[in-house]
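Take a look at chain A:
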Amino acid sequence: AGCGSQGTEKTQGAAGDTIKIGVNYELSGNVATYGTSCKNGILLAFEEINAKGGVLGKKIEPLVQDNKSDNAESLSVATKLVSQGIVAMIGPATTGNVMAEEPVLTDAKIPLLATAATAPQVTFDEEKNKVRDFVFRICIIDPDQALVMANFVADELKLKNGAIMVDTTNDYSKGLGENFKEYFTAKGGKIVAEEGFVSTDNAFRAQLTRIAAKKPDFIYVPAYYNQVSLIIKQARELGIDVPFMGADGWDSPELVNIAEAKSLNGCYFTNHYSVEDPSPKIQDFVKAYQKKYNVIPDAFAALGYDAGYLMAAAIEKAGEADPIKIRQALEEIEDFEGVTGKLSFDEKHNPVKEVSIIKMVDGKQQLVTKLMPRQ
Partner candidate 1 sequence: MPLLTVNRLNKSFGGLVALNNFNLNVEEGELVGLIGPNGAGKTTVFNLLTGLYQPTSGSIVFEGRDLKGKPPHLITKMGIARTFQNIRLFGNLSVLDNVKIAYQSVLNYGLIPAFFRVPPYSRRESEIEKEALGLLEIMHLERYAAEKAKNLPYGEQRRLEIARALATKPRLLLLDEPAAGMNPQETQELLSLIRWIRERFGLTIILIEHDMSLVMGLCERVLVLNYGSLIAEGTPQEIQQNPKVIEAYLGVDEGVTAWEE
Partner candidate 2 sequence: MGGIKQPVLSLEDVNVHYGAIWALKGVNLTVGEGEIISLIGANGAGKTTTLRAISGIVRATSGRITFRGEDITRMAAHDIVKRGIAQVPEGRRVFANLTVIENLEMGAYIRNDKQGIKEDLERVLERFPRLKERRNQIAGTLSGGEQQMLAIGRALMTRPSLMLLDEPSMGLAPLLVKEIFAIIEEINREGTTILLVEQNARMALQIAERAYVLETGRIVLEGPAKELSRREEVKKAYLGG
Partner candidate 3 sequence: MQDLLQQLLNGLSLGSIYALIAVGYTMVYGIVQLINFAHGDVMMVGAYVALGAALLGLGFVPSLVLAMIVCSLLGVVIERVAYRPVRPVSRLAALTSAIGVSLFLEYAVMFVLSPKVWTYPAILKERIFRVGGIVITSKDLLVLGTTLVLVVILQYIIYRTRIGKAMRAVSFDGTAAQLMGVNVNSTVGVTFAIGSAMAAAAGLLIGLYFNTVQPLMGLMPGLKAFIAAVLGGIGSVPGAMLGGILLGMTEALVSGFGGSMYRDAVAFGILILILLIRPTGLLGKGIQEKA
């Protein structure tokens, strides 16, 4: 019965003495480490901001919800958060879960800031050929990841024949696969095998056997860590010893746990940042994060941290905790300095940022290089 009052409060969170921000993440389920890292980063940021007095004189109140790495759950969580009066939403981490909640927020005219969803369609409706007004993201996008990796493989590693293995039930994975193929063949490389799997799979030998028959120099697997790790492990068991390449989905402590360090030696993936980056801004963040959570922050923690600060900046800029005004402010943000780089949004609400290439060495991530995909 008590919940009835929330809906009547049409002016939403602003009326209270806190600013409510939705935090919808994958805290359990298949890809729980992504969401958990993002959430931790966000909460750290909000904590710091609130300690310094909050924004517009008010404290930020994050409303954290677990979407269980499930699309339908993500939608229902978003509906719930909206009815609790949030003025903006941060998350989820993965493309699919963001896409699932998007219509609810757009209908409610509440801005959505995605942290790690990298597929182009997150901010851009390809069918209607128009930008999604209320959706922003602070991460690089997949064509950039694919381009950087394709160039790196062709120019630096000088590998010719590649194989691609994607999760065909995942737009992120499928998109990256397509982009990579396009850029790699443009560079004169050859894709000798393309295989697919579905996200519920855990046996990949059939596909790997087919790939092995084509004798590629490397295998590109842009997918989430829970599957990547099994794929690499099973490949090694089948005696496939070529390097694997991938994208930000690889960044999880679980990758090494499951696949085992030696299987990963010589593999590369693209990412949003690297803990190894000596820049002081990054190292300060790493220290603070480690102090609070006792683990090394991965890229998603960094993205979450940036998202928290970016959101606060936008609210400050908007001058009022009003969703429409915050949206406007987000669009106008320029040269925001975050741990994952300097960012402004392009016309499709995407930031233009550097892509890091990470190499796996004995279970540790090593920063190989940072590249700017486009100007």
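Everything that follows uses one rule, which is that contacts are C-beta pairs under 8 Å (C-beta built on N, C-alpha and C of every residue); 3 or more make two chains touch, one makes a residue touch a chain; residues count from 1.
Per the selection procedure, all candidates are chains of the complex that A comes from, given by their letters.
Source: prediction; values computed, not measured.
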item: Complex member in contact with chain A (any copy), out of 1, 2 or 3; value: 3
item: Of chain A, residues touching candidate 3 in the complex; value: 28-29, 32-33, 168, 195-198, 200-203, 205-207, 209-210, 213, 226, 229-230, 233, 237-239, 254, 257-258, 260
